[in-house]
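Got a structure for you, written out below as structure tokens; questions coming shortly.
Excluded from the complex is one protein chain; the other protein chains are retained at their positions.
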Amino acid sequence: MPINYYIFLSVALFCIGVSGVLTRRNAIIIFMCVELMLNAVNLLLVAFSKMHHHAQAATNPNAGIDGQLFVFFIMVVAAAEVSVGLAIIVMMYRNTHSIDVNFLNRLKN
Amino acid sequence: MGTTQVLFWFLSVLALISAIMVVVSKNPVHSVLWLIFVFFAISGHYILLNAQFLAIVNLIVYAGAIMVLFLFVIMLMNLNADTEPQKNKWLKIAGVVAGGSLLLVLVAALKHADMKNQLADMGSGDIGLIRNLGLTLFNDYMIPFEITSVLFLSAIVGAVVIGKKD
Partner (left out) sequence: MNNVISLVWLIPVLPLAGFLVCGLLRRHLSKSLTGVIGSGVILASFILSLLIFGQVRQEGFQAVVVRLFDFISVGKLSISFAFQVDPLSALFLLIITGVGFLIHVYSTAYMHEETAPDFARYFAYLNLFVFSMLLLVLGSNYVIMFIGWEGVGLCSYLLIGYWFKNIEYGAAARKAFIMNRIGDLGFLIAIFWMISQFGTTNFIEIFTKAAMPKAVSTGVLTGITLLLFVGATGKSAQIPLYTWLPDAMAGPTPVSALIHAATMVTAGIYMIARSNILYTLAPVTQTVVAVIGLATALLAATIALKQNDIKKVLAYSTVSQLGYMFLGLGVGAYTGAVFHVMTHAFFKALLFLGAGSVIHAMHHEQDIRKMGGLKKHLFWTHLTFLIACLAIAGIPPFAGFFSKDEILSAAYEKNPVYYAVGVFTALLTAFYMFRLYATTFLGKFRGTHEQAHHLHESPSAMVIPLVVLAVLSVVAGFVGIPAAIAPDAHWLGHFLAPVFEGSTRLHPAAEADKKLEWGLMGISVGVAALGMIYAWSRFSRKPDLEEAQGFGKVLADKWYVDELYDAIIVKPINALGRFFNSFVEKSVIDGIVNGVGRLVQYGGRQIRLLQSGLVGGYVLLMVIGILALFLVELFTKK
């Protein structure tokens, strides 16, 4: 497959994620949109990894493997992030009985 | 059009539609379910790209563990369409416009990039196999891998400390 298709697919998924973050006020949905963006990036990384492998497989049989390892690490970080993030959301819900992010405007003052 | 192309287009459309549904669903539970569809589609792409290990991990970690966690939290809070907080209409439009503009700009920027001859390997190559990934991971990426474990440990401690009732 030409790499363009993957690029545009990833960009589209990423932008849908951005729009979700911007339009929703539910903290959990926002969180899910962030996961969506991460996955878009992961997809692109894998596609690029295969592209490099295709170009350089003759000289280096392991070419492009770093890209897939990066995806692995991103998944690790995302898992850690989700565990802490959901803990925060639960905490917030317990204190305010709401998961509206605008309720968190205590950053002001 | 071979099977691979058909599958590619099908998975792409599925991923995009599911992603849009994630954003527009009123009910958070529906959003979670649509997101699981997205993850399945992306895993399908991984398989098309012959990255079996990542495809499986994606299903297990994301669609399995993380999404279950999400569902669990949503059910814990008893959220549904009625409790969904409504955002200012103008801010919503602004958000959509900003996201759309970002898409436009990125596409415009990438349109002229010369990538016509770059192909992503489909269905061949063995770098996505567990054996190769494992060899590289435990040889070249040993230290990052170990540090990841520290990250997990701190995440666990953090989650426990935050979630603790005090």
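Labels for the chains are A and B, by order of writing; each one numbers its residues from 1.
Note that in this section a contact is a pair of C-beta atoms (placed from the backbone, for glycine too) under 8 Å apart; a residue touches a chain by one contact, two chains touch by 3 or more.
Because the structure is a prediction, the values reported are computed rather than measured.
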Worksheet item: Among the chains included here, which ones are touched by the excluded chain in the whole complex?
Response: A, B
Response to the item:
Checked against the full complex, the residue among B:I17, B:L102 or B:L129 that touches the missing chain is B:L102
Discussion item. Among A:M1, A:V18, A:L43 or A:I65, which one touches the chain that has been omitted from the display?
Written reply: A:V18
Discussion item. Which parts of chain A face the unshown chain closely enough to count as touching?
Written reply: 18, 21-22, 25, 101-102, 104-109
Worksheet, complete the sentence: Contact residues on chain B toward the hidden chain run 87, 91, 94-95, 98-99, 101-102, 105-106, 108-109
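Heads up, the rule we're going with is that only the chains that are shown with their structure count from here on.
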Worksheet entry | List of chain A residues in touch with chain B within their complex | 1-9, 11-13, 15-26, 28-29, 31-33, 35-36, 39, 42-43, 46-51, 53-55, 57, 61-66, 68-69, 71-73, 75-84, 86-91, 93-94, 98-100, 102
Fill in: Contacting residues of chain B [partner chain A, same complex]
4-5, 8, 12, 15-16, 19-20, 22-23, 28, 31-32, 35, 38-39, 42, 45-46, 49-51, 53-54, 57-58, 61-62, 65-66, 69-70, 73-74, 76-77, 79, 84-87, 91-92, 94-96, 98-100, 102-103, 106-107, 110, 115-116, 118-122, 125, 127-128, 132-133, 136-137, 141, 144, 148, 151-152, 154-156, 158-160, 162-163, 165
